[in-house]
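Reading through the structure tokens given below for one structure.
A single protein chain has been omitted; all remaining protein chains appear in their positions.
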Amino acid sequence: MGNCCESASNFFGPQKNTNVRVSLPAVCFVWQIAMIVLFGVFVRYDKESDAHWVELKKTENLTDLDNEFYFRYPSFQDVHVMIFVGFGFLMTFLKRYSFSAVGFNFLIAAFGLQWALLMQGWFHHFDYSTGKIYIGIESMINADFCCAGSLIAYGAILGKVSPVQLMVVTLFGVTLFAVEEFIILDLFHCRDAGGAMVIHCFGGYYGLAISWVLYRPNLHRSKRLNGSVYQSDLFAMIGTLFLWMFWPSFNSAIANHGEGQHRTAMNTYIALASSVLTTVAISSMSKKGGKLDMVHIQNATLAGGVAMGTAAELMITPYGSLIVGFCIGIISTFGYLYITPFLEERFKLQDTCGIHNLHAVPGMLGGFTGAIVAATASESVYSKEGLIATFDFTGKFENRSPGTQGGFQAAGVCVAMAFGLVGGAIVGFILKFPIWGDAADDNCFDDEAYWELVLPAMKCSLTIPAFFCTGETKSIH
Amino acid sequence: MGNCCESASNFFGPQKNTNVRVSLPAVCFVWQIAMIVLFGVFVRYDKESDAHWVELKKTENLTDLDNEFYFRYPSFQDVHVMIFVGFGFLMTFLKRYSFSAVGFNFLIAAFGLQWALLMQGWFHHFDYSTGKIYIGIESMINADFCCAGSLIAYGAILGKVSPVQLMVVTLFGVTLFAVEEFIILDLFHCRDAGGAMVIHCFGGYYGLAISWVLYRPNLHRSKRLNGSVYQSDLFAMIGTLFLWMFWPSFNSAIANHGEGQHRTAMNTYIALASSVLTTVAISSMSKKGGKLDMVHIQNATLAGGVAMGTAAELMITPYGSLIVGFCIGIISTFGYLYITPFLEERFKLQDTCGIHNLHAVPGMLGGFTGAIVAATASESVYSKEGLIATFDFTGKFENRSPGTQGGFQAAGVCVAMAFGLVGGAIVGFILKFPIWGDAADDNCFDDEAYWELVLPAMKCSLTIPAFFCTGETKSIH
Partner (left out) sequence: MGNCCESASNFFGPQKNTNVRVSLPAVCFVWQIAMIVLFGVFVRYDKESDAHWVELKKTENLTDLDNEFYFRYPSFQDVHVMIFVGFGFLMTFLKRYSFSAVGFNFLIAAFGLQWALLMQGWFHHFDYSTGKIYIGIESMINADFCCAGSLIAYGAILGKVSPVQLMVVTLFGVTLFAVEEFIILDLFHCRDAGGAMVIHCFGGYYGLAISWVLYRPNLHRSKRLNGSVYQSDLFAMIGTLFLWMFWPSFNSAIANHGEGQHRTAMNTYIALASSVLTTVAISSMSKKGGKLDMVHIQNATLAGGVAMGTAAELMITPYGSLIVGFCIGIISTFGYLYITPFLEERFKLQDTCGIHNLHAVPGMLGGFTGAIVAATASESVYSKEGLIATFDFTGKFENRSPGTQGGFQAAGVCVAMAFGLVGGAIVGFILKFPIWGDAADDNCFDDEAYWELVLPAMKCSLTIPAFFCTGETKSIH
């Protein structure tokens, strides 16, 4: 055993490059101090979280419950769980990279949400008269959403980058997100409550483009670690289930008050149920003996939520939601079976978590679904007031027709994809500089590089089936 | 090791029968398509989730907060977590069946909730004028509740059935549930907010009857896998705790607005705390050295929530709740210690999770508790209006007395039990046909049958203590 571990350690290669003792603390400190300064200059409580609200309540004759907090806070907490436990644990499926999955997810989301409060504030909530950004509960939800784009990208490069690189991915990811979101939601006036376009389509292609630029021809040298064990798959199921259960809250968190949130949650709930059945069906059909593959169950079951990101808010009808879930469960599982291996072999695209099948394609299709549902909206289905409220046909968009809206929705998908692909390619090139502390090809997917592991000897028995290690046992007795 | 695993594999027997490559995809596809068609014909948004609500709000002078969504959605999400993470992880305690526990729970709940929306819709919310079912947030909660009946039944047959059989169990379980619920809640006009009768008593006896019919005389051949390991017990504790914590939401989710939900949540909270202490006491008394048994802590602590399913909504008083929790913690733990082994030995009833002690008996006793509390209700305790509101003594039930109500509540328990036992027996016989792909007696409790396990070699070191496997190690070096 001793010998085995030693030789294994040599085989992993000297971990020269993964020293982040200077760069990681430097990035964390400098960026956090920058956040403090920028928050000091720009960020203030909005009127519903400021102590002055007590007076406002009296003058405007409001009740406590009129505070936006009560409309959004339960949804916010569900979204928060998805970001930290959902995304974090979903990526723990690798046998030896669970600390990095959940730990770096934690780090970059905690940074990303601060940067998102600023970026989204500048683009959406900047008050030119005072020069301030005013934040409240809706800003918190949007900040969590904005992080999600970068966390999705993390899925494509999981195991192959350093925490410093992830901070860079998040810095640019949040920045790009705020810009594309401004174009899609403000300029194009699209509806995208659950972010099929702005979050999933953008995040998915952003991650794929980064991963494509960072292609590692010798990644097979880490192949022994690029897989799961029984217990790591169970940890990943915690992530899957919290994502799946709370996706109705994700899509409805910033939908319109009342029937808007109500319908969005219900449509998502129905679509997700449907995608579970088709995922199981395709997974079982594809394997000898009809055995299910945990990868499919962990991922493709969620595609229904992604694909409903835009349309859930609209009058897609309950059976429409079922159909979307039905189709996307099939498409996503097929993606895991055939497209991801194909992309890796032919296009040199290494996508650790298969975000192509869970976020990029379902997000894109979800965006187009939303465009079609929007284009076919009518006053008979929505009512006159309902149509105006649902699509916010007010102000300078007062005279927009559903058809035009559908066109802009489709254009929005293209913008999200373009931002993802171009932005990701640029960020990928930045990450190729040899200064970021990423691991060598034969040392990927290994927590050893960035985490103090108390019992390194245990590694053997976890990563390599026990019987490879025990032959030399007697030598240490 | 090689030899050991190989011989173990032979010992497991050739897994001829567990091929579900045709049946599982067929069932998933056909039933999901049927759902789409039926939803298309029958299911529409109710008025609070339809875009027309924007106009209704104006004409009826409502505020956004009057939408039912804000009364129910946080409770719905808690119930949703109980169904998918709670039930799913509670059953991961088996050392080698965790994928099936959490995965099949996921599958059948996702199917069951769709079928429940239809079945409950036809029985409770069918609008004869339009021929449609109108669904909203309360339908979603009820659909989750309806699934719970079948998930409870899964607990009795855990490890012994195929996923196709579980789909059948769910199809019939949801159907039976909708009928007995109609009889108990609509015809008998019982109160059963947390479903002690309609969910737990029914689900418990339904599962027991199925398991009794499916008796496997040689199940001891799988005995090596019918137990837990350290980590699987910890995963199960995730399930236990989410069930325990959210049970107040479960019982109060569809209780009356205002004081109804308030009191129901509080009574359940108090009763659950009490049952933890008596569970620990009995568990400790029963073992040498006063050592606790994880099985009891994982299960009997929850019995307080089940037993309060009916009475929590009523004025049972805080100390009444404590007494219920006190007694049921003792009864449930005794059940695990003595009754389950007795039933297995004498009545040939194999109950993997001991649902007899957690659902069947506490549900039945909870139903009778509710009957007694209802029968003793008075205007002095409830106030005149409160009594009418709590028991919904309106319309044709305007003149019902508390005593009569108590009688109907007791009759309701019997109906639930009868539906469970008879329905379960019939479903059990259906499941005996040799077409469903269930495992052989010596191959039960094993994920291997239905899941693609990446490292089958790891199985040995997990299921059989490592030292049994390592003796032959050198043969593969």
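Quick notes on this structure:
Each chain carries a letter (A and B) given by its place in the written order, and its residues are counted from 1.
Assume a contact is a pair of C-beta atoms (placed from the backbone, for glycine too) under 8 Å apart; a residue touches a chain by one contact, two chains touch by 3 or more.
Keep in mind the model is a prediction, meaning the values are calculated, not measured.
Check B:D78, B:D438 or B:E452 against the missing chain and you find that the one touching it is B:D78.
Annotation: of A:G88, A:P248 or A:G424, A:G88 touches the absent chain (contact as defined above). From the set B:V37, B:L187 or B:L292, the residue in touch with the chain omitted from the display is B:L292, counting the whole complex.
Taking the whole complex into account, chain A touches the unshown chain at residues 1-2, 15, 18-25, 28-29, 31-33, 35-36, 39-40, 43-45, 48-55, 57-58, 64-65, 67-70, 73-74, 77, 80-81, 84-85, 88-89, 92, 98-99, 102-103, 106-107, 110-111, 113-114, 117, 135-137, 140, 163, 231, 235, 238, 437, 449-455, 457-458, 460-462, 466, 469-470, 473-474, 476-477.
As for the chain not pictured, it touches chain B at residues 65, 70-71, 74-75, 78, 227-231, 233-234, 237-238, 241-242, 244-246, 248-249, 257-259, 261-263, 265-266, 269-270, 272-274, 276-278, 280-282, 284-285, 287-294, 297, 301, 315, 317-319, 322-323, 326, 381-387, 389-390, 461, 465-467, 470-471.
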